[in-house]
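Encoded as structure tokens, here's the structure I'll be asking about.
A protein chain is absent from this complex, but the other protein chains hold their places.
Then we have subunit A:
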Amino acid sequence: MSSASLWRFKQSSVIPGFGITLGYTLLYLGLIVLLPLGALVTKATSIGLTGILSTAADPRVAAALWTSFGVSLIAAGVASVFGLLVAWVLTRYDFPGRKLVDAMVDLPFALPTAVAGIALAALYAPNGWIGSFLEPLGIRVAYTPLGIFVALVFIGLPFAVRTVQPLIAEIEGELEEASATLGASRWRTIWGILLPPLLPGILTGFALAFARAVGEYGSVIFIAGNLPYVSEIAPLLIVIKLSEYDYTGATVIATIMLAISFAALLLINLIQAWSRRRYGYV
């Protein structure tokens, strides 16, 4: 009877251990991820939409959110452009030390954010290796929004490189040969034939870099200067609210940030669905 029922949760299999592994997976997922995130949702619901909006309208909160989103957008854009260049150079050209450079691209993934933060702050401080060159030009990076930008480009770069790199490797030589044979200039081939299929990868990398940048904390706070209304990021404001025992304020900022990063995630999925239809791959 049960095997004949129309709707079956699981297809039959001779392999054992389904119940226990799925059960453990769901239990662990529930306890570690869903329950705590549920606490956030519960708290946000108890505050209500009007409460959330009134906290978000607080000038300092609004300024921090704008700083986080604005600088993250610009940084993700710059990381995407240079990420494309780096991925192209690493995949298409040969030069000494190529493999070493390729391994280094993942450094921002591996280097703890606090270490990156103090290193960038030391580099770009007015007496630092880079800062002392920029100081006479009147450019201040450390302790300004420009410092946040530098830290977020650092964090976003590997996302931009690693999403485009496999697509560049998959470019089929016949296409560009055909294009060249038909008389197109090299630049026209690049713009017309090679770059368009890379677009989904570039956009996915951009969205991943942006989502990561919005929530980034450790690498930013040391170089940002953290001046309220100027260079204070939203995650730092959460920490400040928590240290003042303002759980409500912290929850509101966290809820808004979560909503934005889920929107970015949704965007990634839409890009990939579109890409699958348009190009037949992700």
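A few remarks follow.
Going forward, a contact is a pair of C-beta atoms (placed from the backbone, for glycine too) under 8 Å apart; a residue touches a chain by one contact, two chains touch by 3 or more; residues count from 1.
Just so we're on the same page, contacts and distances are computed from a predicted model.
The chain that is not shown carries the UniProt protein name "Sulfate transport system permease protein CysW", picked from "Protocatechuate 3,4-dioxygenase subunit beta", "Acyl carrier protein", "Sulfate transport system permease protein CysW" or "ATP-binding cassette domain-containing protein". Of A:L90, A:I148 or A:A224, it is A:L90 that touches the chain left out of the display.
Touching the missing chain, out of A:A56, A:L73 or A:L123, is residue A:L123. One chain of the complex is left out; on subunit A, the residues touching it are 9-11, 13-18, 20-22, 24-25, 28-29, 32-37, 39-40, 42-43, 82, 85-86, 88-95, 98-99, 101-116, 118-120, 122-123, 128-130, 150, 153-154, 157-159, 162-163, 165-166, 169, 173, 176-177, 180-181, 186, 208, 211, 214-218, 222, 235-236, 238-239, 242, 245, 247, 250-251, 254, 257-258, 261-262, 264-265, 281-282.
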